[in-house]
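Have a look at the structure below before the remarks.
What follows is chain A.
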Amino acid sequence: MNAASTNTELLEVLAGQASNQSNLRQEALRVFRQLGLPNNKTEEYKYTPITRVLQKELQLSNLFVTDGSTPAEEKWIIPVQDTYRVVLLNGYFVTDKSFLPSNVTVKPMLQAAEKLHGHIGRYADFKTDAFAAWNTAVWSDGLYLEIPEGIKLDKPLIIYYLHDSTKGQVKSVSRNMLIAGAGSEATIIEKWQSFGNNPVISNTLSEIVLHENAQVNHLVIQHDGLTHIQYLFNQFWQHTKSCLNSHVFTLEGAFIRNNTRVCLDGEHCESHLYGLYLLHNSTLADNHTVVDHRKPNSNSNELYKGILEDQAKGVFNGKIFVRPDAQKTNAFQSNRNILLSDKATINTKPQLEIWADDVKCSHGCTTGQLDEEAIFYLRSRGINHETARAMVLYAFASEVLETITDTSLRTYIDNLVSERLHKNF
Partner candidate 1 sequence: MLSIKNLSAQIDGKQILNGINLEVKAGEVHAIMGPNGSGKSTLASVLAGREEFEVTGGEVEYLGKNLLELEPDERAREGVFLAFQYPVEIPGVSTINFMKTAVNQVREHRGQDPLDAVSFLGLMKEKMKLVEIDQSLLNRSLNEGFSGGEKKRNEIFQMAMLEPKLAILDETDSGLDIDALKIVANGVNKLRSKNNAIIVVTHYQRLLNYIVPDFVHVLYKGKIVKSGGKELALELEAKGYDWIKSEAEVV
Partner candidate 2 sequence: MSKDNQLLEELTSREYEHGWTSDIEMESAPKGLNEDIIRFISAKKNEPDWLLQWRLKAYRTWTTMAEPKWPNVTYPAINYQDIIYYAAPKQKAKPKSLEDVDPELLKTFEKLGISLTEQKRLTGVAVDAVLDSVSVATTFKEKLAELGIIFCSFSEAVREHPELVKKYLGSVVPMNDNYFAALNSAVFSDGSFCYIPKGVRCPMELSTYFRINAANTGQFERTLIVADEGSYVSYLEGCTAPQRDENQLHAAVVEIYAMKDAHVKYSTVQNWYPGDKEGKGGIYNFVTKRALCAGENSKVSWTQVETGSAITWKYPSCVLKGDNSSGEFYSVAVTNNYQQADTGTKMIHIGRNTKSRIVSKGISAGHSQNSYRGQVHVLKRAENARNFSQCDSLLMGNKCGAHTFPYIDVENNTARVEHEATTSKIGEDQIFYCLQRGIDEESAVALIVNGYAKEVLNQLPMEFAVEAQKLLALTLEGSVG
């Protein structure tokens, strides 16, 4: 079987059966077929051989959807107190496991979709990325959340994406739409948990709109098993004076591609993008970010840090666009990496594209190893090597950890990071 025919076959399996389709889905399917799955010539997937991995892992048969039973709660709930939650199982909304806020509109995407004509796909571009097109064409369900004007969500909302592959391979395509009304506030967390030994391919796409003066804290926690091949696309759309804090924590998984895109389509917006990837084993994690300044007087700040061990591969691609109208923009980006093993690799491409002159933009990017000087200093004070190393690594990671404002959440993530870095001080 040659690669091309495998590709087409794989693509059709991913596309599944088309029935009762909206115009958008049909259009997206057409785009998906036209783009085809990315190969090593595809610039945006140059270092991320997702098609090859899928070809290897997916047997194209034995796909399992759901038998309606949800794994026991204690196996997936995270120790963050007092939260709302939404549960999706293999891409389908599980109402009886969800715990929803009352003063907002919240419902399964499948139910909401009809009335969202013209909204879905309006923000997240699916014309240039096969996986976004795939999602738009065949998503099964997801969350629709609309926070009315002025409402502050009193507790964080966690979206649990559960994947049960005990009885077969799972292909899970979910789609969310989150609308933060003017002056509203919310904290949204996304968390994945797989069960079973069969591979899971998940594709999650959210369109998140921040209306005037809205504030959204968004956290992604990727700490799943080595069977999980994940594509994640979060498209944020900011209106005037809105404020976004986006966090992406990647600790475990087989193969992860994150697209985090922010469009600053209003003046005086603030965007903060933080990422921390601690990779080991043979995990590949690819963070592609886009910060698109379209209007004047906004600020964006991006900090992504990574520590790579074993044969892990890290990819970072950060784009900043400053359009001709976006005068007085301040846009900063920083990507720092530490390679701990001689088999780990990092490919990073910080990319600035500027069409306006009265702006302040910069990016910085470093790749290095542990600061031996710092370790020596600590050791000279009587701290053993292992502790000193953990201290230095933890200090490196804590710059990102400190940006989480919710204490309960910060403690949870801090514990995960500490455990990984063998923090013993």
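If you want to know what made the cut, all candidates are chains of the complex that A comes from, given by their letters.
As a convention for this text, contacts are C-beta pairs under 8 Å (C-beta built on N, C-alpha and C of every residue); 3 or more make two chains touch, one makes a residue touch a chain; residues count from 1.
Note that this is a predicted model, so its numbers are computed, not measured.
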- Message: Given the candidates 1 or 2, tell me which one touches chain A in this complex.
- Response: 2
- As the complex stands, chain A meets candidate 2 at residues 43, 47, 322, 324, 327, 337, 339-342, 344-369
